[in-house]
Each structure stands twice: as C-alpha cells, then as structure tokens.
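The complex appears here minus one protein chain, its other protein chains still in place.
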Amino acid sequence: MAKKIAAFGEIMMRLQVPGYELLSQAGTLNYSFSGTGVNVTSALARFGHTGYLVSALPDNTIGEAALSHLRKLGVSQSFIVRDGKYVGMYFLENGFGARPSRVTYSNRQESSFNTAPAGTYEFEEIAKRIDIVHFCGITLAMNDSVRHHMKTFAAAVKENGGTVVFDCNYRPSLWGNDGYEKAKPEYEEMLHLSDTVMMNEKDAMFVLGMETEKEERTEQLMDLIPAIAKKYNISVIAGTHRSINGDNTHSLQGFMFKNQAFTFSKELTFSVYDRIGAGDAYTSGIVHGEAEGFSPKKTVAFAAAAAMLAHTIAGDTPMSTENDILRAMTESVGDVER
Amino acid sequence: MAKKIAAFGEIMMRLQVPGYELLSQAGTLNYSFSGTGVNVTSALARFGHTGYLVSALPDNTIGEAALSHLRKLGVSQSFIVRDGKYVGMYFLENGFGARPSRVTYSNRQESSFNTAPAGTYEFEEIAKRIDIVHFCGITLAMNDSVRHHMKTFAAAVKENGGTVVFDCNYRPSLWGNDGYEKAKPEYEEMLHLSDTVMMNEKDAMFVLGMETEKEERTEQLMDLIPAIAKKYNISVIAGTHRSINGDNTHSLQGFMFKNQAFTFSKELTFSVYDRIGAGDAYTSGIVHGEAEGFSPKKTVAFAAAAAMLAHTIAGDTPMSTENDILRAMTESVGDVER
Amino acid sequence: MAKKIAAFGEIMMRLQVPGYELLSQAGTLNYSFSGTGVNVTSALARFGHTGYLVSALPDNTIGEAALSHLRKLGVSQSFIVRDGKYVGMYFLENGFGARPSRVTYSNRQESSFNTAPAGTYEFEEIAKRIDIVHFCGITLAMNDSVRHHMKTFAAAVKENGGTVVFDCNYRPSLWGNDGYEKAKPEYEEMLHLSDTVMMNEKDAMFVLGMETEKEERTEQLMDLIPAIAKKYNISVIAGTHRSINGDNTHSLQGFMFKNQAFTFSKELTFSVYDRIGAGDAYTSGIVHGEAEGFSPKKTVAFAAAAAMLAHTIAGDTPMSTENDILRAMTESVGDVER
Amino acid sequence: MAKKIAAFGEIMMRLQVPGYELLSQAGTLNYSFSGTGVNVTSALARFGHTGYLVSALPDNTIGEAALSHLRKLGVSQSFIVRDGKYVGMYFLENGFGARPSRVTYSNRQESSFNTAPAGTYEFEEIAKRIDIVHFCGITLAMNDSVRHHMKTFAAAVKENGGTVVFDCNYRPSLWGNDGYEKAKPEYEEMLHLSDTVMMNEKDAMFVLGMETEKEERTEQLMDLIPAIAKKYNISVIAGTHRSINGDNTHSLQGFMFKNQAFTFSKELTFSVYDRIGAGDAYTSGIVHGEAEGFSPKKTVAFAAAAAMLAHTIAGDTPMSTENDILRAMTESVGDVER
Amino acid sequence: MAKKIAAFGEIMMRLQVPGYELLSQAGTLNYSFSGTGVNVTSALARFGHTGYLVSALPDNTIGEAALSHLRKLGVSQSFIVRDGKYVGMYFLENGFGARPSRVTYSNRQESSFNTAPAGTYEFEEIAKRIDIVHFCGITLAMNDSVRHHMKTFAAAVKENGGTVVFDCNYRPSLWGNDGYEKAKPEYEEMLHLSDTVMMNEKDAMFVLGMETEKEERTEQLMDLIPAIAKKYNISVIAGTHRSINGDNTHSLQGFMFKNQAFTFSKELTFSVYDRIGAGDAYTSGIVHGEAEGFSPKKTVAFAAAAAMLAHTIAGDTPMSTENDILRAMTESVGDVER
Partner (left out) sequence: MAKKIAAFGEIMMRLQVPGYELLSQAGTLNYSFSGTGVNVTSALARFGHTGYLVSALPDNTIGEAALSHLRKLGVSQSFIVRDGKYVGMYFLENGFGARPSRVTYSNRQESSFNTAPAGTYEFEEIAKRIDIVHFCGITLAMNDSVRHHMKTFAAAVKENGGTVVFDCNYRPSLWGNDGYEKAKPEYEEMLHLSDTVMMNEKDAMFVLGMETEKEERTEQLMDLIPAIAKKYNISVIAGTHRSINGDNTHSLQGFMFKNQAFTFSKELTFSVYDRIGAGDAYTSGIVHGEAEGFSPKKTVAFAAAAAMLAHTIAGDTPMSTENDILRAMTESVGDVER
C-alpha cells in the first residue's frame, strides 16, 4: 500500500571528476545533489510511495539547483525550508581497480541544514501527515542542534503512530577521536525511538560496545542482533555483508531479523559502476517490502537486488522501478532489451 | 574477388545515451546511422568489395546527415531514393553488469523506407549491376509493401544470376501476437529465393515450426539445418551460438553448413563494449569468405573473429579490416601496438 | 494571487545540435522536453502559481525521461495520462548571423498526445480544480480528435467559471495548402470560448480574413484588434511586434488591448541566445500580470521583459523569476553580480 | 551542367582548441581534415558536380581517418594515392574580439603529399577524365617536387581541353625571406597555364611586382587586373576585398573580370563564426557560376553569398547547398525556419 | 628589470557552468583556481618576473589540485603553507546580453587562508627575498586575523625597502551593513603602508568618505586623487573607468597619477568573453610598467591593453605575453595569424 514517507537529512552537492582522472588532472566536474534521505525517498517514490524530504537549503542559485534536482528525482519539497547560507559539498574521484575511489568534503558544518536553529521545522505538523520517517547515523554525527531536531522529530512521529526507520551508518571520520564513546549514548537514544533499524554486527560491537565470542561475522551477527532487538524493542533489524573482490566485483548478502527469526538473501556477486548510495537502495527495499507486506524472504531478496542494481546506476540515487528489481531477482543477465 | 554487393534495408538513426546513464538522467545523446544493411555493406566495403544500399531517405536535414554518415562508412549511395518524410530512430541506453541494455524505438512505420510506394526502386536495373544482395528478417517484419519490394528484388537478382543472402533475424516484438504464425509463410517465401541463409535451430523450431527430439542446442542444430537446406535448396546456412556470461563477457561459436557438412569455429570468449551489430559482422565474414573462396574452416573462423572484434567497436557498424581480423584469428591479446 | 493554471498541449522532445554545427557535421545532440504548454506553465510555476500539464505520454523510457524533465521544471504531473506509443520530436540546428536556425520535425501525428482517443482526459474533473487554462494554435492544427479534446476542455473550464487563454500561433507548415481557409472556422470557435487571446494584426488579416486600409503594422493592429475583441467578446488581447536586426539582435514591442484601450511597452532591443519559446514567456507575463492585478502598463512591460530574458536562456522554457524580470524592467545591463 | 572537377592539393589535419581557450589552457582538440582542394571540391560536390581530390595520404590510421572524413564531405577518392608516412597538421586557437585567431603548423614538408616522388600520380589518365582542375598558391610554395607535379598536371589538363583554375593565395610565411622574388617566376609559369585565376591587386603588386599610381584599392585593382588578363591570356580573374570591423564582423566585396569588364557584388557585412576556408567558398562559387553559365552579375553575387555563409559554418569546408546560397542572396536574415 | 613579486591572498576554486545555462539547468562545471593574487603574479610571471604566492591550502586532494593549477600558471609555490581544511569556492553562471553573470560563494571564512593562525607565514624571511608585494581589498574584508597578517607583511616589506602595491577593490557584500564605516580605518591603515594604489574616485568618496562638488566622474577623480596621494604619501595611484554598453561590449579608460600628474589612456571599446580578473590584468600592467621604467603614457596604455585582452581570455587569470599586449596597443584587429 502506498505510504507517505519522509526523511530528515542533509542535501549535499556531489562534484564528481568524470571518468578516471584525478582532481589535479581534470578540468571538469559532473554535479548532482544527493544524501541518504534523498536516495531513500527518491527510491521509494519510484516504487509508488510519496517521498518527502525534511531539510533546509539556502535561498540562492545553489539551493535552487538542488530543488530542481530533487524535483527531477520525484521527491516532494513541501517540507524543505529555505534558510541559511550554504550547501554541503563533496568531491568524488572514481577509483579504478587497485586504486580506490576517494571522497573529499567541503565544510558541512556551515550548511543550511547543519546550522538550522531550533524551530526551523514544523515537526508536529509533518508528523501528522506522514506514515514513516527515515533517519541516518550520518545526520546523528553532525552537531547537538541537528541531533536535537532528529530526536524531536522521531518522538513526534512515534507519538502520532508512525514508523521510525534508523540507519546506523557509523562514519569514523565524522566522530573523530574517541568517536565510539561519544556516539554510543546518541545511538542508544535513537534506537529506543526506532521501529526498523539498519545495522550489522560491527555496529553492535563497535558503537554499542557489545561483546561476542564468535569469530565469523555471520555468527557474530546471529549472536548479537536478537539482543539488540529485545533491548531496544525494535521490530525489524536488517543489513548487509559486503565483500570487495579483486576483479572489480563486489559480493553482497542481505539479512533481516524479524519476529525472532533471521532471513538471508542469496549472496549476489556483480560488477560495480557506482558504489555510493547502494546501501540506501537496500534500505528502500526493506522499507518497501514491509510497507507492502512482502514475506521476509521476498523483502530481503528484493532489497538485495535493489542494492545490486544501484551499483550499476550512475550517481548516488537509485533509479530502478519495482519491475526492474523483480526481474533482476529471477532472471540471469540478459541480452539487449528491444 | 571483389564483388558488388547490395543490401535492401532501412537506415535508422541511433540515439545513444553516452556512458551508463539512463535517458531520464542524461541530457546528451550520441547519434549515428545504421541498420543491418548498412552494417553488412559497410563491413564488406572495408574488405575491398563495393557496397551499395538500396533504401529511401527523406529530402531534409536528417536524410542529409544519414547520407553523410553512410558516405563516411564507405557505402555507395547510387541506389538511395530521396522520398517520404521521416527516418526511423531508436534510443539506446547502455546496460552495465546486471542491468541490461535497453532499446526504445520511435515510429518506424512512417519512415521513408517503410512508406515507399511500389515503383520507388529500379530493381531490374540494380539487379543487373550487382553480384550479391542481402536481406534481413527485420525488414520482412515491416509491412506488406516492404515485403513486396523485398521479394521483387530477390527474384530479380536471382533471375540475373546473382546470389541472395537472407538473415532470418526474427524479432518477436516486431511481429506481435501470433507472430510465428504470421511470419512463417513470409519466411518460407524468402527461403525459397535464397542461396545463403543466416539462422540457427531456434529459427527452425519457432519460425518454421520444425520439431526435434534433441535437447542440447548443437544437437538440435545438426538435426534441423540439413533438412532446411534440402527443402529450400539453400547452398550455405550459417549462424552462431551465443552465451552471456556473468562477468561482462560473451561466448560465441560460429557454424556453417555447406555441401552437406557442418564446420564449427572455436568458441571465443571476450569482453563486450558494444554488442549491437555484431551479428552483422558475422554475416559479412561469411559472405566475404564465400566471395573469396575461403575454405569453410577459414570462413567460419574469419566470421567468428569478425563478430568478436565488432563487440569491441563503438557503434553498430563493424570497422575492422581483413588484416585486423586475420591477426585476431591467430594471435593472443596483444600489448599496445606501436 | 497564486492561481491554479493548466495547459493542454503536446510535450515534445527537443534534440539540439550543440554549438553551431549542422546535423550532418556533428555527432552529439542535447535533448530536453518542451512545448508551448510546458513553457507557459513552467514559467507561471516559477512566478509562484501552480502549473499543471494536461497531456499524454507513452509508458516507456522516453515518457519517463519527459516526466523527469517536467518535474525538474516544476510542472505538476497529476493530469498527465500514460498511454499511446510515441513522443513527438524536433531537431534544432542553431543558426549563426546570416544563416538562420532550422527546425526539422519527426512524425508528430503518431505521438501519444495526437492519438489520444476520446475519453482519455477527465476534463470535467480537471476543470473544477483549476482557475485558468491555456491553449495554443499549434495544438489546434493537429487533427480533429485533438481539436475535439481542446474545445471540450475549454467549454468545461468556461462552465466552471475559469479563464480561457488562447494563443493563436498560426504555423503555416502545419495547416498545409489552403491552410487559412481550413483554419478559420476552428480559430473562430476557439475565439468564442476565450477570455484572453494572444495574437496580432497578421492573425486578424490572414487567419480571420479581416481587411484594413492601413499599411503600417501598428496602425493595422489598432484598426483590427478592437473589432475582434468585440465580436468574440474577449477581455484581453495581447501580442508583440518583432523585428530581426542585422547584428544578431532582435527588437520587440509588446501590446495589450483591454477595456477598449491599447497599452504598449517600450521597444526593447537585445542580443539573442535561444529564440525558441520566447513568445511563451510573453504569454506567461500577460497571464501573471492579469492574475496579480498589475496595471496594463506594468503587465505589458513585465511580459516584454520576460520575453527579452527568455532569449538569453538556453532551451525553450523560460527560467526567470519574477524578481529577475522586475530588475530587468528598471535597470540597465549590469556588471557581474556577486 | 554538372562537371567533373579535380583539385590537386594537400589534405591537412586541423586540430582546433574548442571554444576560446588557448592551447596552453585546454586539454581537448576537435579535429577534421581539410585543405584548399578539399574545400573547393567538397563545395562543388554539394552543388551537384563530381569532385575529385588528387593527393597522397599515408597507409595508417591517420590516412584512414582522412579518407573517412573526405568521403563524408562527398569528395571522390579515386585519385588519392596511399604512400609516404605523414599527414600535415595545423593547430587552431580561436580568437575573440581584440585577440586574433592563431594557426600553428606541424612540419608539412614531411607529409605524404609533399614527399610524393615523380610518377606518383597518373596525371595523363586523370586529365582525360576531368573537365576542370583547381590549384592553389599554397601548394606552389611547398617544394620543387610538388611544383613539378603541379605544372605537369596543369599542362596535361590544358592539353586535354580542360579548364585550369589557379588561386594565387600567397602566404608570406611559406616563402620565407625574399619570398616575392622566389615566388614570382613560379607564379608566372602557373598563370600562363591558367584559364581562371583568383587574385586581387595585392598579388599583382607584391607577387608579380607590378606598379600602379592609384592609391585606393579598387582603383588599383581596376588598373592592374586587365593587364594581367591580357599578358597571361586568362579568361576570368576573380577575387574579393575584405575589411575586418571592430565589432566581430567582416565586410566582403567580390569582383570578377571577364570579357574586358569588371563586375562587383554588393559589399556584404556579417558576423563571423569560422573564417578559415571562406575564400575557398568564394572560389567554388565562381567555378560553379561559370560551369552553369550564370551571368557575371549572378556569379559574383553567388560567390560572395557562398563566402558569407562559409563564415557561419563550423570548420574549413563550406556546407551550403545552391539553394541555401540563392536564398541568402535575396532574403534578409530570417527567423527560425520550421 | 625582472623583479621578485609576491602576492598575499586567497586561492579560490572557480566552478563555472559551461556555456550559458544556469546552475539549475546544467550538470557539468568547469573548474580552475584563481584569486586576485594568483591573477596578478601569474600575469607578471608571464612578463618575465618571478611571481610568488603567499597563501595557505589544505593538505588534501583539492589543495593538491590548486597547487597543480598554480604551477601550470607559472606561479612559484615556495611560500604556500599546507594547513587548515578547506578551499574557498565560487560558482559562476555566465550572463548573456540582458542577463548579467552571477557569482555565488561557498563559505570562505572556513578556508585554510582565512583560518590561518598567527605565525603561519614567515613574513620576515619572505620580505627579505622579494622586491614587491601585492595586497587586495578583498583580503582586507575577510577577518581580523587575515587583516593582521596583511599589515604585518606590508610593514615587513616596507622595512626591507620593498614596494607595497594595494588594490582597494571594495566589495559591498563582504563588508555587510555599515560596511563603509567598518572599512574606512582598515583602508586608511593599508594606504599608509602603500606605495602604489589601485583605486578611483568612488573609493575616495565611499570608502574614505571624501567629498567633492564635481559631478562628472573624471572631474571627481582629478579632484580627489591628488589629495589622497598627498595624505597617505603614495607614489602611484592608478585605476580605470568602465562603462558597460548595450551590445555586449565594454569601454575602459585607464589612468595613472604620479609625480603630481595625471595620464590617461585612450578609451578602448571591445567585446567581452570573460570579464572576471580583467582588473587584475590592469594592475599587472601598471606594476610591470613601473618595474620596467616605462613612461606613464606607455604604462597606462600597456595596462589598458592588458585589461582589454584579459576580457577575451577564458578564466580569471590573464594569459597574454608582453608581446601580445604591445601588438594590441598598436594594431587594429587582425585576420587569422598564420
């Protein structure tokens, strides 16, 4: 059933060196606008839901370009505030084979989103008009003011009977020294407010400081996740295990823990064109499966196939329709479609 | 020995999204002009023959651009009629890994070629000036008027002692519902007029409705093809078996049935850059081998190597010289040539 | 006051040769999606109104790309039907100095819009939800079925108390031989249904067959327009006089006839970057001025400045905000804005 | 009447910095193949004649690319010899306003054309198969061996009753110090062999060392040209006067001296997009007018309009049809053609 | 005589939308690195001096790209400190005709340059190794810490017998409300330290708050500048008067006040390709003329021609050699140079 789904998060400008040159070699950049919230709501809009972004953009030509881009992606702008002065940016140099891709950030802390004062967003109003809200650990890492927005919004949605989705997504470089220590209480607060959580055993061990005697990652996962679900009263915990192979391919296996049971997808191995944002495709698959009442088996398979296809799409934002994904779940690689 | 070879077929405009973006993401298209007839005669011109296209183009800037492009490819324009109003077009979105390439057609039925009235082409005259003519199943699928042109031309060439080459190339989307039923009598008529035919066991089973108890495709092939050669009095039947591998490579094995005997090429496995038009490269290899009096073994190896190289070339149209192909038949992949 | 404004018209794909090469020289095209309705509603959306397009697009990758593009332009898609098979296209080669720009059309008659059967659109429903509707003479030239849609929709809006805007926009190549004769009754029917009409003395003389003894075009205008306003009971008639100068500049003077009085703008002279769609910018200025209750003097000046700026913008569709236009009305050309 | 027209000249690779960057700023070049002979025969092919190039190209990938390009331009390759090792190249940086365009040559002396030994071309054979041959002063400047080819070919055409066209085109940088002194006897020899000559009063004064007491250039022209026509027994002498204006426009007036009478075109003033090769468009106009039996008045107007349009076309080679030029002769600058 | 010339200033990344699209229309940006100091020292390096930049860049891929770009421009990097985290950026949308160009800044205050702590630069050491230092009013507007660097450096150079050049360059948007009030004491301090100053009567009236009864700008200039020279003991004051014409051209007249006398250049009128950085070209011309001991008349003419040529060059940074400028001073616009 079509849902109204909002995400709270920053809209960033992605500035990508085309092809495989370095920033110090090239003279041209391709740009687009993305962010975890953009990616998730855009993917869900493509599946037939209504996707809203709750965010802030400056009232200048860059904010205007960001809005145009979001409209193109099918994300509704009703809850975007025009305030503040800057848009966060990141530069992307594509890796090739043995040379990894490289992301360099501009100063995000000064962006409209990260400087939005209390009272910027009408969370009470918004919470009444949506079914599901999505948050991400990257936003949690920003600053106290943003964290306050986040928790206020989550609580409001919860109170109105909506579903809170939280993607742990711990980025070491954002939390700095003693990062795990700083992050733990913030994560715990968010987990208490959440219904669906994206995470795996690493988040459990490093962010939440949990311990396990298992050594293999699937065993660690199966050891730790049920305890988290119980402790924080979380209905669905889902995530992936990724391995990076030597030959420009990645392998990915999705999992989901729900009603005390684990479900795993097949391990998919595939060529990678654009890796950024593929995790958000997985999240959108889980949210869609739950919204549509898919079986856990179908949900995990759908989410994993959505993530696989997102690796073949240019840009951060998934572009596949439900149909594209269903076909990728059943068929082998095909010849030209005509 | 250098031959005069004509093809009867539509010239289409190919509009390709550069790189790996979708049409809904990009803002730029690369364009060129191609078609089975263009590809085969251009490839043969590159081997030293004279290639003519018998076709129709509108007298406007798009027709002019098509002619410029054909001249660049080395195809003679003496038999191209300027009439009608439109050029058929297709859009190509490149696939990547798990995401297949996608072709979307504009309305071909209104093109100059597909609306050319009876009497448009001087088939009698042309038949006297050429040695070989090439037809394709795509053209056969268009409409009654085009089919009438096709058979008139084939008969004229036959009468003048020329060779008729027919590539079965059945495209389900062009024949619609009950396609096989509609197509069968048309195909049979063409087969009766043909000396060299490109097909494999699938055409035999689906288009001609033949049956076999074999299950493996090579066995099916060897079971069915000799019967066709006999029934329609065809000198040479040739074709390929293609498999699409998981790692962006294809495998291809060519075959040829002549004088009651099958000849097979090695199975070649190779990386694919542009798959469209590679079948036409195989056809051009068979026609060239026969024209030059190669042994069946050499002809099939040449045609398979021509097809392999066509997968490494941008655009629909093969660009390899005889020399390039002969080298690819004998050598392993080489370092930079300087 | 912000209005709900719909346009009924075809969405076309514009395929433009970049820079100043001809189609037979280049190998790349820039593409976008436009049409009179797209241009007018997008411009009005940028002025703060809600713009809807009532149109049809095929359910394929080209239709999808058109929708993405429209969303980017800020046009609402609630009333766009996905049906039919094709999108109309046109190719644009940019002129330079003494060499005029050249437009070449693909077959529009087969497009989703031009083949939409009766009952495709819920005109009664739509009419209830909008304040203003816009039609164009290009649409009127298409075929009987489209003309029937057009008049049904206009009547429904009229009945619901809405405003009907009609841009005469007579294109000789679309009406063929005896075009004026065929067009006249259709135009008359539309004029009877219209409240605001875009036209000038040429439409009066050629399409409506009116006569005047004046020789200078402003005198002809002032002689003929009042009679039309009276005969068809039209509240506002507006339009422009354009002259094309030798030095890559155009001159434009806007006029408006309302309450028995003519108002003229200054004649503006300006450099031209992209001439296509500039007339739609003028229309959007008139509609906006009327919606906001501007004085005729301000409305005409605003519309003329909107048209002038539209000549400096890439693509068919105006991109200026109300602020940009107000500034262009008062200031001389400025230095870099920083 | 359609003629068979050959040109003897070098095919050069043009490497142009796109836009207005300098070679030391940019990283990309657009390339094409041109040369006076290419430009003249391609333009004449577009007018309906058959154009041949008599030249030499290396048997490598650059020679192949040059041939593809020539085919695209409609120039016949029957008389192009594949021999030698290199293709001459020049780099073009576009000027803007006060900054002039700049051409930098690679080493032309080592090109296939400039190193072709005696006996390379079958001039006797070719002379029998053509009506008109075109030569250029740039070729005359190359070296003794090329000059010998040139004169041998001219004499053979003359002997076979053909027409010899010679474009004086003196380039100071190619003749070096004491250039006029070295050039004079070579030019005189060519003039004796020529029927139609492109030159103006500057060639008369500087290359041929003639003197006049007139000071204004038209008077100088009218003083000197008749004497040359008489002395060398030349039927037609034609040329242009160009002035470069401050505002990115050029002015051009064409003239022709025939049957003891001068005919002048109007002075045309126009914006300039690509100035290189415009002189060759003028030549092609004169040759076409004479071939078709136009009146001198029409011939000169046609040639001047052809030259004007060539300034609006990307690349060295004229692309206008006879129709385009006839229209430009009569009409003022037009709006978009659709 | 070749001098050692340093500039103290920020290195910014320029992100320019190619052609004439808006940021909300395009998807690609051209980037380069510039700044007043970069432009002036690079231009002077091209005239044969040694140019150093005294600045700070982060130790990441963007800083690396900036260094590569500066090396390409010929600016020495010996005095560039690698510290801090960000590079200031600005986005440029090119205007066309009636639509002005538009610059949008990212957050400069967080850049390496603007956050460099006291002690970052070894001003004493640098002052001993250079002859001339250049400062700019844009730098003066940044923050106290930068202003402190600036004055410390200026004082150190003065003490070591070097020449201090200061370009007033007041940017209202950088000083905010009550900007003139805040700016005045800072400017006065810098003027006391300066030997050569770039300014005109507007700076005198608005920044320094001086009054004049004259109304025409040249008269105002001649009234106010001598008083400033006297009050602050400045040897050379130079600047320009610019007017922006309706037809894409600008007019520029340079002046210089030295030894109690004014010298003016001719007023130059020229087409504009890239206006940004042209003022820096003028400054570099004045500094070069003084360094070489040109007469004031030659210096002003040279600086004005340098500024004119800079308007025809892509990017902020002047690229003309002394030779290019000397030629532009004497010749009219020329034909292609070959």
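Every chain is named by a letter (A, B, C, D and E) in the order it is written, and numbering of its residues begins at 1.
Just so we're on the same page, a residue touches a chain if its C-beta (ideal position, glycine included) is under 8 Å from a C-beta of that chain, and two chains touch if they have at least 3 such contacts.
The structure presented is a predicted model; accordingly, all values stated were derived computationally and were not measured.
One of E:Arg71, E:Lys182 or E:Lys214 touches the chain omitted from the figure, and that residue is E:Arg71. Here one chain is not drawn; of B:Gly27, B:Gly162, B:Gly239 or B:Gly315, the residue touching it is B:Gly315. Of the options D:Ile11, D:Leu44 or D:Met89, the residue whose C-beta touches the omitted chain is D:Met89. Contact with the omitted chain, checked across A:Lys85, A:Arg275, A:Lys298 or A:Arg327, is made by A:Arg275. Taking the complete complex into account, residues 19-22, 24-25, 90, 95-103, 105, 171, 173, 242, 244-248, 275-276 of subunit A touch the chain not shown. By the touch criterion stated above, the residues of subunit D touching the omitted chain are 15, 22-25, 27-32, 60-62, 64-65, 67-69, 85-86, 89, 91, 93, 102, 104, 106-107, 110.
Across the interface with the omitted chain, subunit B contributes residues 247, 249, 269-273, 308-309, 311-315, 319, 324, 328, 332-338.
As a convention for this text, only the chains that are shown with their structure count from here on.
Inter-chain spacing, taken between the CA centroids of subunit D and subunit E, is 46 Å. Counting partner chains per residue, subunit C shows two or more touched chains at residues 22, 24-25, 68, 102, 247.
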